[in-house]
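The structure is given below, and queries will be raised subsequently.
Yeah, one chain of the complex is gone here, protein chain that is, but the others are all in their spots.
Read from first to last, the chains carry the letters A and B; within each, the first residue is number 1.
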Amino acid sequence: MFSASALRLNIVDRPLAKGKSEVSLSAFAFLFSELVQYSQTRVSNIGELERRLEDVGRGVGLRLLETLCHRERGGKRDTRLLDVLKFVHTTLWKYLFGRQARDLEQSNAVDDEYMISDYDLFVTKYISVPKDLGTFTPAAFVAGVVKGVLDGAGFPARVSAHFVAVKGQAKPKTTILVKFEPSVLQRESRLPNT
Amino acid sequence: METINAEIFTLTYGSMVRQLIADLEDISAVNKQLDEMGYNIGIRLIDEFLAKSKTGKCGDFRETVDRVAKVGFRMFLNTTAAVTNWNAEGTECSLILEDNPLTDFVELPEGCQNLVYCNVLCGVIRGALEQVSINTECSFVRDVLRGSDVSELRLKLLSLNKEEYPFKDDD
Partner (left out) sequence: MPAIYALYVINKSGGLIFNKEFVTIASNSLNDTLRLASIWHSLHAIAVQLAPAPGCTGIELLRADTFDLHCFQTLTGTKFLVVAEPDTPDVEALLRETVYDLYADYVLKNPFYEVEMPIRCELFDQNLFNTIAAVHRRWGLVH
């Protein structure tokens, strides 16, 4: 009846460490590279490859939302659209990349689309995408993390990652495109203006 | 050496394992897949290990294992493994892992009790050593996720490839 593990602290009672311990970027890079290679064997087109990477990212995002709200927000979660976007742009980004994202913009064309952009995300640092894979970007994983955070926070959206060439810059920027579901905007419009 | 928050690594690995379980369903197939993925990682990771640690040729298997346990684990996982339980011939030993970023806050659910969650590590070690002509077998004999206090990897030297010239023609 009493297993050896019962003598150890129950996992839920263990202190949630401040998240300061580190591993080498190389460890992540090799793991991620193998994940991409494995994924390629399970798909027949680029869209599916991106979706698989997004799925892995989503699992991470869902959990990060809980962890970050607990650690950085005293257990509170944002309920307004702009606040949750700021959470992604600032808190989530700082946690993942050590800084807040470069840009947070709303699309000019439609009001349910927002873009978060940045350069040099470590996820894609060592990856050279061959030309025949077209617009594929391994940052689909990051899009998945963002999607996980938004889904968990009650802001369902379609999230995708894109490399965007920038005039005057040698390297393209990575843009995470967020398109919120109509239900989110409807709910937002019912709430009082902040 | 550039580092990232260990949690990102832990969560990504966990998410990947979950995806494997969804893909393959059969737990022993997942274990096998984890080992294979580890092998694919190992055959690439060895060069970075050699480049960054400036490791030269080791004198014997003991020295090799020592480097893996102290330098290798430290370089990539920011932890070390203790090397114990050598057999008389010096061809088999155990690597004891107390601290492992892969398993932080992980619990195996019902129905996954046979999952060797960190089997990827066995593949990494096997693949890496194979690239420097050392053929080994590596498997978990104790696992913190399945009730033990520590995780123990049993590493067995099978053979060493000696390079000889003339090389066989590619068949």
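One rule holds in what follows: a residue touches a chain if its C-beta (ideal position, glycine included) is under 8 Å from a C-beta of that chain, and two chains touch if they have at least 3 such contacts.
Because the structure is predicted, anything quoted here is derived from the model rather than measured.
Novice: I'd like to know which visible chains would be in contact with the absent chain if the whole complex were considered.
Specialist: Over the full assembly, the chain not pictured touches A, B.
Novice: Using the touch definition from the top, which of B:R18, B:K32 or B:K52 touches the missing chain?
Specialist: B:K52
Novice: Mind pulling the subunit A residues that touch the left-out chain?
Specialist: 26, 29-30, 32-37, 40, 126-130, 133, 138
Novice: Of the residues in subunit B, which ones touch the absent chain?
Specialist: 43-48, 50-52, 54-57, 131-132, 163, 165, 167, 170
As a convention for this text, only the chains that are shown with their structure count from here on.
Novice: Quick check on the complex: what are the subunit A residues that touch subunit B?
Specialist: On the subunit A side, the touching residues are 3-5, 8, 11, 14, 19-28, 30-35, 37-38, 42, 52, 55-60, 63-64, 67, 95-96, 122, 141.
Novice: Would you mind writing out the residues of subunit B in touch with subunit A in their complex?
Specialist: Where subunit B meets subunit A, its residues are 1-9, 11-16, 18-19, 23, 33, 37, 40-41, 44-45, 48, 75-78, 101, 105, 107, 120, 147-149.
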